[in-house]
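Omission of a single protein chain aside, the complex is shown with its protein chains in their original locations.
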Amino acid sequence: MISHLRSLWLVFKHMFHKRETVQYPEEKPYLPPRWRGRIVLTRDPDGMERCVACYLCAAACPVDCISLQATEDENGRRYPEFFRINFSRCIFCGYCEDACPTYAIQLIPDFEMAEYDRQNLVYEKEHLLISGQGKYHGYNFYRVAGVDAGVKAKGAGEKEREPVDVRKLLP
Amino acid sequence: MATIYIDGNPYQVKDGDNLLSACLSLGFNLTYFCWHPALHSVGACRQCAIVRYRDENDTRGRIVMACMEQVADQARISLEAPEAKQFRAQNIESLMINHPHDCPVCDEGGECHLQDMTVMSGHNYRRYRFKKRTHLNQYLGPFLHHEMNRCIQCYRCVRFYNDYAEGKDFGVFAAHDDVYFGRFEPGVLENEFSGNLVEVCPTGVFTDKTLRKHYTRKWDLTNAPSICQQCGLGCNIIASERYGSLRRILSRYNGDVNGYFICDRGRFGYEYVNSERRIPHALKQEPAGNWQGLKKEIAIREIRDRIRAARKVIGIGSPRASLESNFLLRELVGADQFYAGIPEQEAKLIKEVLHILRHSGVRTPSLKETESYDAIFVLGEDVTNTAPMLALSLRQAAKNQPKEKARALKIADWNDAAIREVIQGQKGPLFIAAPSATRLDDAALATLQAHPDEIAKTGFAVAHQLDASAQGAELSASTEDFARRVAEALLAAKKPLVVAGTSLYSQAIIHAAANVAMALKKAGKDVGLFYTVPEVNSMGLMMMTDQYLEQAFHQVSSGEADMAIVVENDLYRRMPAHIVDAFFQKAKTVVVLDAIAHRTGERAHFVLPAGTFAEASGTVVNNEGRAQRFFQVYQPRNDIQSSWKWLQALAADDQLAVANLDEVISRLIACYPELEGIREAAPDARFRVGTQKIPREPHRYSGRTAMLAHIQVSEPKPPEDPDSPLSFTMEGYVGTPPAPLTPFFWSPGWNSVQAINKFQIEVGGPLHGGNPGKRLIEAAQQASMPYFTDVPPAVQQQADSWSIWPAYHIFGSDELSALSAPLQERMPASYLALSPADAKALQLQPGNSVEVNFHGQAIRFPIIIKPDLPGGYALVPKGWEATAGWIFPVQSTLKPVQA
Partner (left out) sequence: MSETWIHIIMVVLILLVLLTIAAGLIYVERRMLAVWQDRYGPNRTGPFGLLQVLADMVKIFFKEDWIPPFADKKVFIIAPTIVMMAVLMSFAVIPFTPHIGVVDLNIGVLFFLAMSSMGAYSVVLAGWSSNNKYSLLGGIRGSAQMISYEVFMGLSLMGVVILAGSFNLRDIVEAQRKIWFFIPQIVGFIIFFLAGLAETHRLPFDIPEAESELIAGYHSEYSGMKFGMFFVGEYLGITLISALVTTLYFGGWLGPHFLPPIVWFLIKMFAFILLFILIRATLPRPRYDQLMSLGWKVLLPLALLNLLVTGAVVLYWHL
């Protein structure tokens, strides 16, 4: 009984405490850079699409809301022909970002994506692709990969020897 | 059987096997690269290291390569010994040193044997910090993409391409860790089985270029067990789809048919399914030239009205349509009005083949079984081009006799390198008689190029030598010698095989081959007789009807019938154009059901969109008489459906309405009791594992909630499949389904095609539950027919009239696969081939043209000169635009055209 009364008193005293509520949208909350919000596709330092259409994000997605189709340009550089994320299904778990071997897909601190029509939550590549590098700077997959996709010639990569002359038999 | 102890536990294994194969058969996961179940062991990669102990008291043991150790009773080995595990992990680390950082852009990723083995061996972190070796790639033609950086030097590619398929234009270059696999200069890989490098290569050095154009990972593909439709052998394939288009074909292991491999026509010839020429919905032509699209229901109603109004409706079936489609056409028009859609000549040949298979008393081996014969006589067939996979099998069979030498030295069958060392390129008794040199000649002991009638006579002569009671034939001296050698070799063999076929449209050749086989049987040999047939369901079709195309045309031209329904058939490829034109002029209504727009469709009044093997399910019968089921891969998002689904809807008052494929099959069997076996080709639609269907999609299938979201954000209900126990989704039983229902090979830890090991009872043996397919024809113990006596008369060379015979091409002679862009790159231009002497006599140079008079029509051909032709006849490519509808042999003048 006493404890009940004490509780009543303690709760009553909260009348004079500071409010915890953040008055969004007038007051914006602080979101850390690694906040898992809207998904973007970034570009490499040379301004080209980072995505190489490896399908790993799609495979990692627990709600299967990513679909894409790989294609190649005349240099053999692989990129997505289309890249679609159905944000009405996305749960912002960030597995796609974890799976991405090229830092292409990134989750950014933007969550203001409300729509009146669910159809508008289907984002295509032109909606996802940004002009910058996002959170991770300086990485260009095609510089470290073995393939020649018009970025560097065979053997010209960072840790590569000149291509072998197959007609020599020297030890 | 021997007992071996693996990590202390006893297991029963097959005697004479190697330990790697034995461990894999027992279900152990042991890493390997250079070993392949069809290529056997060379011990090159050092990846299958295990510890072998001397006896139960030996605790140290020694590290050995499992693939190079023979199973011995009471052998004690350990896979789990720390030193063996460490050896495997360190070995793969060394193999991976130069492997590039490519997986995200590598087509092999996700189904890569190297990835699997790396994970399995426990190597997960690259310590190597120095520069990697690089290689330049080569252009290898329209089928294969070359990415040499990824190579781990396992030598599987040369062992398949050079040793197994006996290709000549591929090899190993350079030395030590610079070893390079490729051609001596960039260019098209010529071998017809080069596509198998995609599956043989454990990593991404050789990848499928056609898949690359619409690349999809293995886990994202919707797959179905299917049957290759591109020739009469009926190889088993896995057909895969994504986003409504067919993405690739892989071989589907069938220990009785194609084994691990398929030919390039089957693998790369699928693109017609995605062709621009596909018909997406029903069309109506009225008046001529004015096409209008029709809704499915309206098309059905209008055609039903026409059928009701017609005097008599005939049905023209097709050897490339399934049994079910042909049968429902027969039900729709009535048995008397149902005609096989092939000319009399071809129909009678196939009937004859069927008759011989049933009554000659000689067994027809399955395709894979042909590899067990040790002397082969090929009559008139260019098998590489008419039944490609048979060529690969015959190459293996030809090595059987030379291999005896290795057996005598007690070298195990799996010890590939040692066997080859003993054989040293020695050839086995393979004899080929054909109108021109064939791609298989290099494996043959002796060849004969001769006029088809001469070939038939050679066959008769061989039979006569084997058994004097068989009809003989007069031969020239050189041919006589050839015939004698063949007869001797066949008699000396334990298991002789006679191969012939329909490709030269010569009944005499088929009879001659039967005579040889029957004579060998009489001589007490375990003989095999193998006929090739032109198309995927030629056998099935001729098991259903005796009536052929000329009779169908007569029905219309006599005015008895005024409406025709043509199923999956381009009549202009069957008969000369003027005959088909006459048929169209006379017929009041022609309904064509086909997948692809073609000349016949253009002249029809109604065209209905039929499904290809990718959009339809059905049963086909191959040359061996084996009924095999192919299953729909995906549900197209238009009006395309199986021909039999259209046909059942066309009957008045829904008389033919069937619920599913099984109901069609039941009705079919009621009509044709001898086809009873097709029921066993695959489990029926009610089959479940527990309560679960078998999923067409792997459990990692992605993008379900996004792939159609751009059309409608609410996902549609997945399509249902009433015709099979397969589902169109990823939900269902994950495990080993019955062999005919296996949509893809996957097992935990085994993402690559090497997972097949887990689906076989023993490595290289039959699949769990038996290999798919049901043989409908088994030879009787005794022959119930006499020798044939129809020896053709001596060939009369008429001045100014040339007999023109068909030459076949793996890329181009098949109607549908020839529509695929990658194959078209490999098709030669149209030509007319002459011997050098004949060309000289006609004063023709290569590059000149001649005109052939075909039923009053002058058709122009560029000349090529083939030194291997004996002269007296000419060859033109079969199935080309210029030769479509020709009934061979064609007699014509050759009129040189001034340039």
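Labels for the chains are A and B, by order of writing; each one numbers its residues from 1.
Throughout what follows, a contact is a pair of C-beta atoms (placed from the backbone, for glycine too) under 8 Å apart; a residue touches a chain by one contact, two chains touch by 3 or more.
Quantities reported herein were computed from a predicted structural model and do not represent experimental measurements.
The chain not shown here is in contact, across the full complex, with A.
In the complete complex, the hidden chain is touched by one of A:M15, A:A114 or A:L170, namely A:M15.
Where chain A meets the missing chain, the touching residues are 4, 7-8, 10-12, 14-15, 17-21, 23.
Here, only the chains that are shown with their structure count from here on.
In whole angstrom, the spacing between the mean C-alpha positions of chain A and chain B is 44. Across the complex, chain B is touched by residues 52-56, 58-59, 61, 63-72, 78, 84-86, 88-89, 101-102, 118-119, 121-122, 124, 141, 144-149, 154-155, 157, 159-171 of chain A.
Chain B meets chain A in the complex at residues 99-105, 109-110, 129-137, 147, 149-150, 173-176, 178, 180, 182, 212, 214-217, 219-220, 243, 700-707, 709-710, 712-714.
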